[in-house]
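One protein chain omitted, others in place.
Let's turn to subunit A:
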Amino acid sequence: MRRPDAKVVLLGGASVGKTSLLRRYTERRFPDSVSTVGGAFYLKPWRSLHLSLWDTAGREQFHGLGSMYCRGAAAVILTYDVTHPQSLVELEDRFLGLTDSASKDCLFAIVGNKVDLMEQGREGNGGPHACPRSREVLREDAVALYKKILRYRMLDEKDMPPAEQMCFETSAKTGYNVDLLFETVFDMVVPMVLQHKAEEPVETVDITSQKPPKHTRSGCCT
């Protein structure tokens, strides 16, 4: 297996739709949701690279592993539920701290999922079982969070992609904006990886050519 070139992590509270977004993107469907256990790893070939995608559990019980999933991440996709204001608050309270272990120029995308529910609320035609809900989280709130994150990470807004570009509203159910989200993020990760490779050729040690000699301990007769 090729070692993945860069890591992209999906973070966010329980039941905001992280797994559903990913499955919509990879399988083009919206299956019954299951509660993720720990984290699930997917390998995604993208252009010339292999990206690793971590779909993490939003449940609090798995919080302890969060920083491990984020270690060295090139991009973090923070997901909330547009009908659930608390899920946006949680991004800052619970998940932002986990990204401390991410790469220092890590990209952030903020994604409000489940916009289909919101639209149903607007049309007043939510089908027999879907309860129409009103828009609870404004896009401006997500933009404000994005700027806050850049300050938290001590990044200059000028060096990072603008908030307008990195705040998405999606629907895993209808597929709205899902491809746009992943492809935008992946495309931004590619130049980062290439740049890293160009900048730090010396730090890449080819371990296959530098096998430590195995017989060093043969002098000791045990």
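One rule holds for everything that comes next: a residue touches a chain if its C-beta (ideal position, glycine included) is under 8 Å from a C-beta of that chain, and two chains touch if they have at least 3 such contacts; residues count from 1.
Heads up, the rule we're going with is that contacts and distances are computed from a predicted model.
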* Chain not present in the shown complex, as UniProt names it (candidates "Rab proteins geranylgeranyltransferase component", "S-adenosylmethionine decarboxylase proenzyme", "Vacuolar fusion protein MON1 homolog" or "Large ribosomal subunit protein mL60") -> "Vacuolar fusion protein MON1 homolog"
* **Residue of A:Gly39, A:Pro161 or A:Gly175 touching the missing chain in the full complex** => A:Gly39
* Structure fact -> Among A:His50, A:Arg71, A:Arg139 or A:Arg153, contact with the omitted chain is made only by A:Arg71
* Structure fact -> On subunit A, the omitted chain is touched by residues 1, 3, 14, 23, 34-42, 55, 57, 59-65, 68-69, 71, 86, 89-90, 93-94
